[in-house]
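Yeah, one chain of the complex is gone here, protein chain that is, but the others are all in their spots.
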Amino acid sequence: MNKTVANAEEAIKDIADNAVLMLGGFGLCGIPENCIAALVKKGTKNLTCISNNAGVENFGIGLLLKTRQVKKMISSYVGENAEFERQLLSGELEVELIPQGTLATRCMAAGYGFPAIFTPAGVGTEVAIGKESRMFMVDGAEKEFLMEYAFDADFAIVKAWKGDTHGNLVYKDTARNFNHPMAMGGKITIAEVEELVPAGELDPNHIHTPGIYVHRIFQGVNYEKRIEQRTVRKR
Amino acid sequence: MNKTVANAEEAIKDIADNAVLMLGGFGLCGIPENCIAALVKKGTKNLTCISNNAGVENFGIGLLLKTRQVKKMISSYVGENAEFERQLLSGELEVELIPQGTLATRCMAAGYGFPAIFTPAGVGTEVAIGKESRMFMVDGAEKEFLMEYAFDADFAIVKAWKGDTHGNLVYKDTARNFNHPMAMGGKITIAEVEELVPAGELDPNHIHTPGIYVHRIFQGVNYEKRIEQRTVRKR
Amino acid sequence: MLDKIGIAKRIAKEIQDGFYVNLGIGIPTLVANYIPKGMNVVLQSENGLLGMGPFPFEGEENADLINAGKQTITTVDGSAFFDSAASFGMIRARKVHLTILGAMEVSENGDIANWKIPGKMVKGMGGAMDLVASAKNIIVAMQHVNKEGESKLLTKCELPLTGVRCVKKIVTELAVLDVTPQGFRLLERAPGVSVEQIKNATQGRLIIEGEIPEMVID
Partner (left out) sequence: MLDKIGIAKRIAKEIQDGFYVNLGIGIPTLVANYIPKGMNVVLQSENGLLGMGPFPFEGEENADLINAGKQTITTVDGSAFFDSAASFGMIRARKVHLTILGAMEVSENGDIANWKIPGKMVKGMGGAMDLVASAKNIIVAMQHVNKEGESKLLTKCELPLTGVRCVKKIVTELAVLDVTPQGFRLLERAPGVSVEQIKNATQGRLIIEGEIPEMVID
C-alpha cells in the first residue's frame, strides 16, 4: 500500500483548472508549503480554495492570490492579507466567509460520511440566510441549529510532521489544526510531510490520520515555517 | 485541575438508581473493570447501560445483569452472553439493539455538540421504524439517511491505558474502541486507568481524550483483562 | 461443491491490489489467508484497526488487541488504531473498498438478513448494518441452502433485514452469482456442480445466460 510520490509536482499533477481544494493549516502554521509552490509553478487557474485563512501577501495561499489563480475562497478569517481584502472589496475574488467551527466540521463531515451536520454557529446572523434551521432540545431547552452540508472537495492538500509510506500521518503541536479534518474530507488527499518513514516505524497508537484517508504522500523540502506573530517574553 | 479520586467506590458514589450510563469497551476489551465491580458492590438498581456488548455471564456487564441491576441495555451485539439472551427473551430485560456505528456516533455526537447525526445504517430495516429519514446526494445519487439523536447519558465510565491528573487519556491498541467516544459523550465522565501520572508526563501530541472531557480519574487495581476468544497460531 | 475454505479462496480472488477490506465473522475471516502474496491489501477491523495481521503466536496474545470477532490478533507494518466512532466514520465515508460478510438470507434485489431470528436468536446486528449501508462493494459468503434444504437465495427475505439493495455478489458452496436489477445472475458453478443443482437450490429469480463456467480455484 505504498502511496509515495516523488515530490509536490507529481502529487498535484492532475489538479486541473476549476478544481475545488481543501488546504490545511491555520494562519501560516501547518500549511502545505511545497504543494502551494507547485500550484503556483503549474499555474492552475480558477481554483476554489477551502482554507481557514488566506495566508499573507507573500506566503501561503497569498501566493496563489497574487497570481490570480483563485476564483473563490471559503474561509473563516482573512484579516492578515491586505491583497485578499482588496480583491474581495473590488469584487475580483469570490469569497464565502463561514464560522471556523462550521468550516472544520464540514471538512470532517465528509470524512465521517455525514452528509450534513447541525451547528448553532451563525443562527440569527447573515450566515444563516438561505439555510435550513431546526430546533433541538439541549440541556432542557429548545435551541436552534443550522444544517450545514459536508464539503465536496476534489482534493485535500495537507501538511503533517511525520508520515509513513501507507499514508499514516502524525502532526506536531497546533499544526494539526485543519490538516486532520481536511485529510479525512478530500476525495483525493495529498499529504506532504517533514519526515517520511517506512510503514511500521510509526507507533500505531499515535497515528492522527489513518492512511486509508491519504492517497499520495511525499517528503517535502525547504520548509520555511514562517511565523506570523513572533511574540516572546524576556528571560 | 486535579481530577483524581481515590478509587472506583469514590468515583461512582453519586451514581444513583435509574441512572443512564455509558460503559466503554468492545467485548471484554477495554472495559472499566474496577467501576463495574464497584457498581455491583454498591447495588445501584434500574440502570440503563449504553454499551456495545453485555459482557459474558461472569465478567464485564454480565456481572450487573446477574445481579439484576440493569433495567435496560442499549447495545449492538450481545451474542456472547447467554444470561442476557435469556433475560431478553423472557422480557425481564428491556433491550434496544442498534447498529454499532450508530451507537458509537451517538456517543461522539454528545461530545461534539451535535444534537443529531445522519447515518444510512438501518435504512429499510426495523431499526428505521419511527425514525425521521431524509434523502441526501452522495456521489451523485440520492441516498436515504436516518436521523439519530445524540445520547444523553448521566455518566460515562471508561477505561484507558494511561491518564494524567488533568484527565488526559491515552488508550492502548483496540482497547480505545468506545472508550473515547463515550468519554466525550458523558455529562460526567469517570475514567479508570492502568497508570495514572502527574500532569506534564504525557506527550500532549499523543493524548487521545483531552482532559476537558474527564471529570474524575483514578488508577485501577487488579486488572484481569480477560480474553474472550484466545486465537493463536503455531510457531 | 465447495467447503468453507473453498468459498474463502474463491472470494479472495475478488480482492484487488490497493483495497481496504472489512471481513465479517466466520467464512469471511478465512478469506485473509488466501489473499495472493504480494498483493497490497489492508484489513480493517471495525473495532478500531487498519492493518490487521494473523493470530498471535502462542503466549503472545494481547488482551488489548482483538478483532471485531473478539479474537486475539496482531498488527502488520503500517497499521493504525482509532476509536469506534472514527472507524464507522471511515466506513460511512466509503473509504473501505470491499466488505465481505455472511448472511442467513439474500433476496434477488440485494436485500440481506443476518442478525435476528424472531423469538429464537437475538445476537444483534453489530456493525453489519453500518457496513452494508455504506460499503461500495459487498460480497456475501453463505450456504446456498439451510439445514432443511431450503434456499437462502430468495425472492424476498423472510427474516428481519440488515440492509436493502446492497449485496453485489454472492459466493456459496454451489455457485458465484451477481445481484443484478433482474435478479441473481449465475456466473460460475462450483467444481462438480450442475446448473440444474443451482437452479433447484435457488428460490429467487435466477438468470442463466450462455455457458456457465466452472470456478477455477488454486
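Note that the chains are named A, B and C in the order they appear, and that numbering of residues resets to 1 at the start of each chain.
Methods note: a residue touches a chain if its C-beta (ideal position, glycine included) is under 8 Å from a C-beta of that chain, and two chains touch if they have at least 3 such contacts.
No experiment lies behind these values; they were computed from the predicted model shown.
In the full complex, the chain left out of view touches A, B.
Remark: the omitted chain is touched by one listed residue; of A:42, A:71, A:172 or A:187 this is A:172.
Annotation for subunit B: contacts to the undisplayed chain at residues 1-2, 110-114, 164-166, 168, 184, 198-200, 204-205, 207, 210-213. One chain of the complex is left out; on subunit A, the residues touching it are 26-30, 52, 75-80, 85, 88-89, 95, 97-105, 107-108, 119-127, 139, 161, 171-181, 208, 225-235.
One rule holds for everything that comes next: only the chains that are shown with their structure count from here on.
Among the chains, the centre nearest to the mean of all shown protein C-alpha atoms is found for B. Centroids of subunit A and subunit C (each the mean of its C-alpha atoms) stand 36 Å apart. For the pair subunit A and subunit B, the distance between C-alpha centroids works out to 32 Å.
Contact of a single residue of subunit A with at least two other chains is seen at positions 112-114, 204-205. Multi-chain contact residues of subunit C (touching two or more other chains) are listed as 49, 75, 81-82, 89, 91-92, 94, 134.
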